[in-house]
Every structure is written in structure tokens, then in C-alpha cells.
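Please read the structure below before turning to the comments.
A single protein chain has been omitted from the complex, and every remaining protein chain is retained in its original position.
Every chain is named by a letter (A, B and C) in the order it is written, and numbering of its residues begins at 1.
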Amino acid sequence: MPSQIRVTTWNEYLHEKASTDVAAVYPKGIHGAIGEGLKEQLGDAVTVRSATLEEPEHGLTEEVLAETDVLTWWGHMGHARVSDDIVTRVQKRVLDGMGLLVLHSGHMSKIFIRLMGTSCTLNWRDDDTEHVWNVSPGHPIAEGVPPVFTIPNQEMYGEFFDIPQPDEQVFISSFDGGEVFRSGCCFRRGKGRIFYFSPGHETFPVYHQAEVRKILANAVRWAYQPTLSPIDLSKAPNQPLNWFRK
Amino acid sequence: MPSQIRVTTWNEYLHEKASTDVAAVYPKGIHGAIGEGLKEQLGDAVTVRSATLEEPEHGLTEEVLAETDVLTWWGHMGHARVSDDIVTRVQKRVLDGMGLLVLHSGHMSKIFIRLMGTSCTLNWRDDDTEHVWNVSPGHPIAEGVPPVFTIPNQEMYGEFFDIPQPDEQVFISSFDGGEVFRSGCCFRRGKGRIFYFSPGHETFPVYHQAEVRKILANAVRWAYQPTLSPIDLSKAPNQPLNWFRK
Amino acid sequence: MPSQIRVTTWNEYLHEKASTDVAAVYPKGIHGAIGEGLKEQLGDAVTVRSATLEEPEHGLTEEVLAETDVLTWWGHMGHARVSDDIVTRVQKRVLDGMGLLVLHSGHMSKIFIRLMGTSCTLNWRDDDTEHVWNVSPGHPIAEGVPPVFTIPNQEMYGEFFDIPQPDEQVFISSFDGGEVFRSGCCFRRGKGRIFYFSPGHETFPVYHQAEVRKILANAVRWAYQPTLSPIDLSKAPNQPLNWFRK
Partner (left out) sequence: MPSQIRVTTWNEYLHEKASTDVAAVYPKGIHGAIGEGLKEQLGDAVTVRSATLEEPEHGLTEEVLAETDVLTWWGHMGHARVSDDIVTRVQKRVLDGMGLLVLHSGHMSKIFIRLMGTSCTLNWRDDDTEHVWNVSPGHPIAEGVPPVFTIPNQEMYGEFFDIPQPDEQVFISSFDGGEVFRSGCCFRRGKGRIFYFSPGHETFPVYHQAEVRKILANAVRWAYQPTLSPIDLSKAPNQPLNWFRK
């Protein structure tokens, strides 16, 4: 795998501009911290650029997406402001093989709801301690991750989380309040690979934590496909008899 | 389970009106044949009504859906004419626990694409012989169904079929032309259960065939829930500490 | 479904005879409490008999198994005393379509390990409070079960639990100590259906609790098949060309 993985970190980038508290935790934006973590973990194996909500086309032009192997998505208060056309464009790229990492409050983003087909609702509470348990120790996203690790301050996300049963359940979290949550979930859709990871809040330094950075780096590698299948999903072709025989 | 299962058979009901050939095969409409099969198999355990595209609200008013436990869906040439609002309404009901059987060319219906999150494209050809293989002999939908059965004339549907990997793969078909197809697929979404079944074409008497009728009756029973969970998927509530403790 | 479900509740029945504390909680044995709960929930829809380790052939003769639709299994200190031949016999019946409910410490029983192919190890601790979360609200085993319920005193079972990813994950538990556990797991193997449910300890009255009784009754109904597939798994037959065509 000599070629570099081209990552685009998408962030609505609103909380950081609206709150000095958030800006103090993420001075370069949440996207900046995520990109920094990926470079720290993956070095030259990865190139990182970012895109944000208030750029033209949310920074996700056809050109940018065509040059993106893996997209990370962080959104929260701006979900409704994301254009349906851009969502359709991103969905198409995922089905065509681009990797997608949906992070934390991105569970209610249009793109995640579109790809899951469910409501993606859950229960939540402001501040708690989260313990992330590895329930798939042979999974590439869990490689080098301890059997359990703790995030001291984290928004609680709890079940029932309305998603399809994940194709691969990698992490399940507990909170000191007693809730559980399927916090690391793999889905394959079309030719693309999707990883949802719930840890990561705007007011807590979760994206600076070593285990989280390791997991996101592993997920980028897992979601990346050097060579995409030639199958064209945009058509339902009428095939003559023996079309596939040589 | 003394209560009756309330089934609504939805059909776009266009081919039957446009073609005397189709009308000859399905004089009461495809919905009529499906409903007839369910009554034949399930008797008093089921009540059946129908709904069609050209009725107001496609026959799928809030009232009708509220009184429907399991909805069957057959569409083809009229997919684009189905209102997005009605699709949203049906999706909500499925996530709230209504069963859904998506049949044959319904793979490209708006409601199926919405619930799957994928393109749902496939390869196809006009006429072939289909062999339906049971790959989950302990599944309730396969109960009383032989290990393999043949549909003499059937439109070929072949892989790659762009769906999420089914939660339960019940049937896989071969065609004499050499293609394979995941023809019986279970999905759980929200609180609802979805079964996709590919056999069934407007010009062939597939819905009169005994094994197909058995499968659809089994699927109705499988998709039916006498008591729905009280979980409310329409909200992502902020929960106080210890909300779930008594 | 007019026919009755024939349940056999298997219990090693050792703790109850060795400890007056256990006997005080389960005066009729753990098997007695489980059977009582099934009768309470299912009434005439079920017949219940029991079998125990120290009976000849552990009470699981060919005749008993042939007349059993669903077997429940509770074992702990006597796992090693279960005959390999009886394990093989039970496994064969499960693959042939008998339902199996494996309970609590049965996770380390020979029959569960045989059917899973993994070590089935986990982490544990003597006493804690367990919260059982429903993560599949549309599943038949969760029907009528609240979104979450609490077992005041319960042995802690925690991840990593070495099982194959369940075909259907129905419940996940948290403990006040902070652990999580996949506590309600469905597996389909051969023609049979297997449900593992972790709540239920010899020194706590878990099998007297209403939610647990509801779940076990639901699981018995889920695991029961009125009509078994004619597929014969004991052979790998050489089939002539066109063997399946009429």
C-alpha cells in the first residue's frame, strides 16, 4: 500500500466560533484536532485537508470528493443547514467506495440518517464518565487499543440507539450513570465502508486522547480501499443471456 | 395470539390496467392475488385490504397505516409517482413497528431505497427459470418450504444487488442463465421488520404458485408484532441522571 | 399454532443440594423455578418437564430429546461432569431444529462451547446491580419487555465475552461497577435457534423476577418450530445432475 490515503475532515465549525470555551479546547477547530491526530498516528501514509459548513458547497465540491478516500464527519447544531444535494452527493460517493467516519453528534446528521434508513435517535445527558469496551478484539479498528479505556468527561449517549444492527460491533460503552451504548459500529453500504464512533464532544478534549486518536487512525485505514470495484451502482442494466460468459 | 393480523396489500396497479396480458394473469390485480394467497394460507388469522397508487394519498392515509400491521409493496413503472411525503409516512410507521414486505420490482421503490440507504440496483433480463434455494432452514419464513423449488418463468434478477448485507439471508436463487441473487432477505429497522422477496412478475403467475404463497404468509406472520415496544424513536431525549432507576 | 411446546428444563442441580442458602432461594431447584415461570407466562401453550445431571444419561435420553421442542440449560460447577456423548447428542438435536436456551453460567457449558466454537470466557465478580437494556425493540424476545430494567443483585458478567458476534443482539447489560455485557444473544445454528441469556444466579432470585420470566417465555416461543425442515444435515450427499428439477 504505497499510495497515500487522502482524508478530508468535515466539520460544521460552528461551536468553535460561537463559544470561547469550545475554542479553548479546539483552537484549530474539531476538524483541526482530528486531522492532527491522524497525522500524528499515520504520518506520511495520509494527507489531510478539511472542509466546513460555511464554505461554498460546504467545501464538498465534486472535485474535493473525487480526491477524497476517507471523509470524517462532525456536525451538531448545523445539521439542518446541510444541503440535501450535498448529502446526495456524499451518499453517492460512499456507495461508490469512499470511506466515511461519522463522529459523535453526527449520528443525527442527514448523511448518517440517509445511509442508515433509520431515525438514529438515542438518549443523552450532559456530562458523565465513559468506559469504552472492546468487544471485537480481532477487528482492525481495535488493533493496539486496550480491552477497555476511560474518557473522564464525555456527554452520555445511551440506548436505544436507532440504527440497523451493525455489520461489525467493535466497541460498546458504559457510563457511570449506568447507561450502555453501541459506541463503535461498522457498516458496509454499496462499495463503501462506514464507521460510527460516538466518543467526541465539543467541550471535552476527547479528540486529543491517545486511544481515540488510535481508533480514528485505525478506522481511516480500515475504510480506505486502494482499488475500487468496477461495479457501477448507478444503473440497473438489462443484461443479455450469457453476458458474463467469455 | 388471538388477534387478527391486519394486512394492507399495496400495488401501483398500472400494468394490469395497461396490458390485457397482465390483466389475464392477474384479473383482480397483483394486490388481489397476493391478498387471496394470504387468505388461503392464513384464513381468519388475517384481514386483508388493498391500496393503490391512484387513490388519494395512494390509499395510504394516516388512518389506513394506523390500522395496518403488515404492509406489502408492489411497484414498478410508477415508482417516481409515489409522493415523498407518503414515503416518509410509511417509513415512520415501519420504524414504529409495522411490518413491510417489499416484492420483486419494489427493490427500486422509494420506500425500499429510503430504508436501505443504498442504491438497490441489480442486473436483470426478461425471462428465465428461477430456482429458489433455502439457505436458512430454521428460519420462520422458510417453515414448510422445500429445500429448493422452481419458478418456470420469471424475470431474472442477478447480483450485484446493492443492499446492506441482510440481517438474515433466507433464500438465494439461481437462474438457468447462470446468475445468482439474494432473493429472500430480512432486515430489522427501528422497531419494524422488513422482508424483501424477489420472485413475482406482472406477466408470470408467480403469486399463484403454492411455495410463493406459503413464503408470503410466513413472512406476514414473521413481520407481525402483537405488542409494540413503548420506545419512542421520534425524539432524542435529554435524560437526567438515574432516569431509568426506580 | 394449536400444538403445545414441549420444554425440558435441564439443571445440573448441585448447588441447591449443597447449600441451604441456594435451596432457600430455589426450593424446587433452579429448573423448578424456570419451569414455573414458563407455566405462569405461557399456560397451556407449553408442557414442561425437567432433567438433571445425576439422572441416568443426565436425564437426556434419546427419547426425552426426541420429545423436546426447546431445552433450557443451567450448569455451573458440574460442567466437566457432563458426558461428551450426551453433548454430541444434544448438539445434533439443536442442529436438527430443537431450540436451546443457555442460561447464565451455562456460558461455559460443553454444549455452548461446542455450538459456538469459541472459548466463551468472560470477566466476572460476585455481586453487583445489573441493568438490562433492550437494543432490539422489534425482536420477538423483547416483546412486552421494558426499554430497561434492573436486577438488584446479580453476579457481574463483563466483556470481553468470547462468542461469535450474535446473529441478533437483543439485550446489553451494564453493571454499577461499570462493566458492559452482551446479555441477550440469538444464534441460528443448523436448523436450530439458540438464545443465550446471562441474568440468573443460584444465590439471587433472578428467575422469580417478572421481566426475566417474560424474556424466557418469549425466548421459548421464538426458539420453537412447529414444523422442521426436511433437510438432512447428517449427510453430504452426492447429487446427480438435475436432482432438484421435476
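Note that in this section a contact is a pair of C-beta atoms (placed from the backbone, for glycine too) under 8 Å apart; a residue touches a chain by one contact, two chains touch by 3 or more.
Since we're looking at a predicted model, the values are computed, not measured.
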For the chain not depicted, the shown chains it touches: A, B, C
Of A:Thr52, A:Gln91, A:Asn134 or A:Ser183, the one touching the omitted chain in the full complex: A:Asn134
Residue numbers in subunit B that touch the chain omitted from display: 131, 133-137, 147-148, 158-161, 165, 168-169, 172-176, 178-180, 182
Absent chain, residues of subunit A that touch it: 1, 97, 131, 134, 136-140, 142-148, 150, 167-168, 188, 190-193, 225-227, 229-231, 244-246
On subunit C, residues whose C-beta touches the chain left out of the figure: 91, 95, 108, 114-119, 121-126, 156, 158, 160, 162, 164-165, 167, 177-179, 187-190, 231, 233-245
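We take it that only the chains that are shown with their structure count from here on.
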Whole-Å separation of chain centres (CA-atom averages), subunit A against subunit C: 37
Two or more partner chains touched - positions in subunit A: 158, 160, 165, 178-179
